[in-house]
Structure formats: structure tokens, C-alpha cells
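A protein chain is absent from this complex, but the other protein chains hold their places.
Every chain is named by a letter (A, B and C) in the order it is written, and numbering of its residues begins at 1.
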Amino acid sequence: MAIEIDLNCDMGESFGIYKIGNDEEMMKYVTSISVGCGFHAGDPHVMRKTVNLAKKYGVAVGAHPGYPDLVGFGRRRLEATPEEVKDDILYQVGALKAFCAAAGVELQHVKPHGQLYMMAWRNEVLARGILEAIREIKLEPIFLALYNTIPYQMAKSMGVRVVGELYADLDYAPDGTTFIKKVHGEIDPEATVKKVLKMVLEGKVTSSEGKDIEVKGTSICFHGDNPRGPEIAQAVRRELEKKGVKIVPLRQQTL
Amino acid sequence: MAIEIDLNCDMGESFGIYKIGNDEEMMKYVTSISVGCGFHAGDPHVMRKTVNLAKKYGVAVGAHPGYPDLVGFGRRRLEATPEEVKDDILYQVGALKAFCAAAGVELQHVKPHGQLYMMAWRNEVLARGILEAIREIKLEPIFLALYNTIPYQMAKSMGVRVVGELYADLDYAPDGTTFIKKVHGEIDPEATVKKVLKMVLEGKVTSSEGKDIEVKGTSICFHGDNPRGPEIAQAVRRELEKKGVKIVPLRQQTL
Amino acid sequence: MAIEIDLNCDMGESFGIYKIGNDEEMMKYVTSISVGCGFHAGDPHVMRKTVNLAKKYGVAVGAHPGYPDLVGFGRRRLEATPEEVKDDILYQVGALKAFCAAAGVELQHVKPHGQLYMMAWRNEVLARGILEAIREIKLEPIFLALYNTIPYQMAKSMGVRVVGELYADLDYAPDGTTFIKKVHGEIDPEATVKKVLKMVLEGKVTSSEGKDIEVKGTSICFHGDNPRGPEIAQAVRRELEKKGVKIVPLRQQTL
Partner (left out) sequence: MAIEIDLNCDMGESFGIYKIGNDEEMMKYVTSISVGCGFHAGDPHVMRKTVNLAKKYGVAVGAHPGYPDLVGFGRRRLEATPEEVKDDILYQVGALKAFCAAAGVELQHVKPHGQLYMMAWRNEVLARGILEAIREIKLEPIFLALYNTIPYQMAKSMGVRVVGELYADLDYAPDGTTFIKKVHGEIDPEATVKKVLKMVLEGKVTSSEGKDIEVKGTSICFHGDNPRGPEIAQAVRRELEKKGVKIVPLRQQTL
């Protein structure tokens, strides 16, 4: 059976007259998007526009809830309680779900953003708060998570459908976690393609210390605030298809 | 057939450690609440707590979306476009609906807050924006509106179920609209009871210029930021019941 | 004696990772900047960076306070009270002044932003609130205002030093006010140069209805969120100098 891979991108990160990302261009190459929900990025108007754009391009929609820290783009550690995190996530995902319902599209997945995501990698109570929020959303969306982290494992044990995510444009630490920076640097398209092929076909990535580590997942993440994003996503997609990989959004993957 | 009256109160207006209103005490006397949704008042944590409290007391839950103006408590005119208003409402109501779904309660109604409400009284495009947002929410909630204003009439013509609201604690202008202030003054319980009885039994209220005007509605509004609120609501409820009026939440009223 | 003209530009409008404007490039052609103060645009980090950049390029610094409406970029009418406006302005200008003091530069002027500016054109109490705030700032900065509007005249009568501002990139209404849009359209460099020369040399501009009206001022405004801004500012500066106009920041002009 062919390998099935979803290509996802963070989108809807513009705010008011502030623009980030080339959302419409990226829509042409990805199969899923994770939409900012107004706390770390995005606003109600941007959310509607982004969901409508996804519908137009036949791309699946997920929520990308973050910390209430617009000036820090949700990329600063914030020690909210697990209850606060749970409620902040339910609020944001609920808001996005309303725009999905209005457009007649399904809410496919939830992927926590930035430090809200990273802090949960090593924090069981925080991870539980996130998963409890996801459970409260009807119909329960897929949880998109980094392989083998605490939230990934907890989702398995709680019976929440979880899909591992691979990062095209971030470096991996030796423990399999990734580095998220406030502003991302330039990315080399060729090296990215090579890295993705290795992750998908061999289940391996070279970590920041030079050694290969195991990675697992059927969704590849691209970041929206990267000017060369569309070009890279296009190249990755083309090369994956050349190798016989099927590009399929999460909800249609045969697990 | 007995007159059916719903008693509603704005709630969930606290924010972080800032407290407004005696929500739990008011729950004992009202049949519906309109919950702040995080723009002019309320936060995700307060929203969950308020919805859970309503469930405990068997009180119906509605959304109370407002302008994104916390420092002005949504009581300052803000010339957002109808599209912005529509998206801001869908966002806020969607967020509250998620907390309702999590608690297993239905979202009964939507009532715009403060100036967002008032500006629509005289503005057709704004009113349409609000009603379009309500239409997008599944299952379509009841629209709580001031009798004979533009949004009230438009709801009728658009086929949105609308219920007229009567104000226990606000003064009426000769044109039937009410005065909303940034901070409300003291209210006399006895005069309030008398005023409500007249509105419910005779369909009349004495306006600020001394003349009686026609009012119509089956839901009576109390404001949460009034220290004597519970006492007044209790008195109003008792006197209405003495007159044979049935106290019934909106969704259960036989229209 | 030669005509003296200041060239000013709105700057420091970025926020967190969101970027607006090509500030450093514009610095090369203007003599004054008006810096966003964190309410409608800008944040503390951006403010420091912008003031330091102005110091590096020898450009004079002014404050550009606006409504507390980041998502609307201060370009939506907000009916704050004159007291609220006064306090919001003092707060924002005080904050910017601290960054000026830290950098060892003087706070040259204050120019209200967007709708805060426009609403005062026709509102005496609002205009008075703005001018009272400016009076409270030590040392009293210059007030940059649209010629013949209420705030301009009130500044004269209150003895606040006021300088008229001319708009290179906005259209004029027949009453001499300008149109500020949420997002500005494309601007033709050649037409802009011609328009500025006419305003400076003849004291006239063609209004939106085709008739010439009187305009007066010694500071020309360019907007920062215009991609061709630097090119246009450079052309305007060159052509003014060709005509013998001296380019001089406000504080050094011989009034």
C-alpha cells in the first residue's frame, strides 16, 4: 500500500491590516491548514476569509490555538494553569468551528501553537488539559502532535485519534523535539526536500547534534511566515509524488 | 392562557481577578442568562464557570457578544463595518457554544451587548450583519431584541425567531429605545416592580418625558452590575407570580 | 526668504513579528517621523528601535497616539469621552517621551492618528481634550494639525504652537479635510510630486470634486504603509529642492 502523507501549513496569521504569509499561494500545494484563532494571531475577519479560501481550494481545516500573547506571537513561555489552557483552547477552537460550520466545512484537527505546544511536550497536566479540551469539541477532531512527546502518548492512552507531525522547516533536537523561534530564518528548498524524503521514506531525521533519530508521522508541517514557503511546498509535494507517496489530507488517510 | 415571562440577566462579566455581579445569587431568580464572550467582558475561564453554574441552577444560556473594547465595557460607539460585526459575533457566539456543548446545555439565544446592540437599532446594514451571524449558528438560537427596532423587524422578515425584551432597570426614551450608561445608577426595587408589572400586564411603560409608550416582550432584562440585583429580581418574580404570570425560559414559551 | 518645508512620515507601526512600512529606507528622505505608541500600532520594542533609528539618521521624533484599537489600526470611529481621549494621549505620549529621553533626543511634536485625529476635526470638546494633553507634556511639543480644522484654530487660541500639515498621498474633500482609509491604495509618484509642488508653492490643492481649495502648512505627510513610499518621498524632496524650497524639520523652522 502506498504511503499517505498530508501537507499542512499554519495559516490565518494575519491580524487587522497586518499581513503574514502568502496563504492563497500555499493553498495550492497543501492538503490541510492550521488556522490562527485570535489569541496569538488571526482575528475573526481573517478566520472567516481563511476558512472560505480553504473551502475554495478543497483544503481541510484545523484549529491552531495559542497563548493569549499577540505581541509575542504565542512564542513566549507563559505559565498558565492547565485549567486556563483548557478553557483558552476550547474558546478558540469553538470560535473557529463556528466559521467552519458557516462555510459548510468540517473541523478536521487541532494543533496547539508555539509555546503552548512546546510546553505540553514535557508537562503531563498541561497535555491533559489540551486533550480534555479536544474531547469536549463535537465532533472530536484529530489531534496533530509531535511523535513520542507526552501529549502524543497521552492521546493514545485516552483514545483520542492522534497523528504524528513531521517538520519540514524546523531543526530537531536529539530528543526528537523541534526548535521554534520567534522569527524563523531562511530555508534552503533543496535541503528541505531531501530532509522530508528521508523522514517520510526512512523514518529518520538528522538532529542538531548530527546523529539520526527516529521520527514518525503522516503530516508534514510548513510555516506560513516563510517567504519561500509556496516554492518549497511545491517542490516537496512533487518529489514525494515522484517516489509514489500519495498526498492525502488527515481525515482521508487509512490509518 | 397565562402570560409567560422569561427573566434574563447579563452574567459572566467578570474578567481575570476582576469581579462584576453576584452571578450565583442572581441564578436563583432568573430563567435565562446572557453570557459575556470575552470581547467587552468575560474570559474563557469565566465563561465555563458561568455556563456550569447555569446548568446547576437549571437556567437557560444565551450569548452576549459585544464590541472588542474591554476598557470601555463595550459601551462606547465603535464604527466597525457590518462584516466586522458579523464576524466578531460569530466568533464570540461560537466560543460560548463550545462551552455549552461541553456542559451538555443548549445555546438558547443571542443578545448583542451595549453599543453593538444600540447602534443596530438605527442601522439596517449593521442589523443585517448581526442576523446573518445568528443564522450561521447551528442550531439557530433565538434573537433577543428590543421591540420595534430595526433588528427586531428585520428578524421577523428574515424568519429568525425573535423575542422582545423589556428592561426592568433602564429608562425608556419616547421612541421606545432605552438608555445604556457606562455605569448604572441606583435602582429603587419598589418602583422597578411597579414598572415591570405595568409593562407585562398593560404593555406600557412611562418614558423619560412622562408619556406612556407601548412596549412588547416576553423576557425581562436585569443588569448584572447592580448590587441590589438579586433582591430586585426576587421581588419582581414574586409579584409577577402573584398576578398569575408564569415564569418560563424563552425556549419553553408557547409563542 | 526661502520656503521651509518639513517632510514627515508615520513610522513605528510594526507590532511584534508583524511588519508595516520600510522605516529605515524612509528615514533617508524625511526630516520628521510620527511614531506609533502602542494603542493602534507599535509596541515598546518597536518604539525604542524606531527612536534609535531616527537618532541615527538625524530625523526629528514626534508622537502619533491613536485609539486603543489595534485590530482596526485606529481607523474606526470610537466614541471615547474627551477625558478618555486626553488620558489615552498623555499615556501614549508619555511612554514615547521616555524612549526619546533614553536616546537623548527631544520629543518634537504630537500628531493624533487616524480617527482620533479626524473625529477632532469637527468636535470642539475632543479637540480641547487633545490640546490639554499636549499642554501637560513637558516641554510642550508642537501640535501637527490639518489647516483650519477646529483643533488647528483652537491651538492658536490656546497659545499652543501648531504647524499645518499637507498630505502628499491622501485626497482632499471640498472642505479641506482628507480621506483616511483602512488600507490605502496605490499612489502615482509623478502626480504626487505635482500635487505637492502646487500645495507648497501655490497654497492650493485640487479637491475630490475637481475645484481648487486653499491649503496651508509647512510639513508634508507621507504614509508608512505604502510600498512605494521611499521612492515618492525621494522624488518630492528632490523636486522641492530644485524649486529652492529648504527641507527643514519643524523645530528648526523660522515661523
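FYI, a contact is a pair of C-beta atoms (placed from the backbone, for glycine too) under 8 Å apart; a residue touches a chain by one contact, two chains touch by 3 or more.
Quick caveat: nothing in here was measured; it's all calculated off a predicted structure.
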Full-assembly contacts of the left-out chain, visible side only, are chains A, B, C
For the full complex, which residue in C:P44, C:G164, C:P189 or C:G203 touches the chain that was left out? C:P44
Touch with the missing chain holds, among A:P68, A:G129, A:P151 or A:G217, for A:P68
Given the contact definition stated above, which residue among A:E79, A:E186 or A:E209 touches the chain not shown here? A:E79
Touching residues on subunit C - with respect to the absent chain: 38, 43-45, 47-48, 83-84, 87-88, 90-99, 101-102, 136-138
Against the hidden chain, subunit B presents residues 15-20, 43, 70-73, 182-183, 225
If the hidden chain were put back, which residues of subunit A would touch it? 68-69, 71-72, 76-80, 84, 115
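As a working rule, only the chains that are shown with their structure count from here on.
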Take the average of all CA coordinates in subunit A, do the same for subunit B, and state the distance between these two points in whole angstrom. 38
Express in whole angstrom the distance between the two chain centres, defined as the mean CA positions of subunit B and subunit C. 43
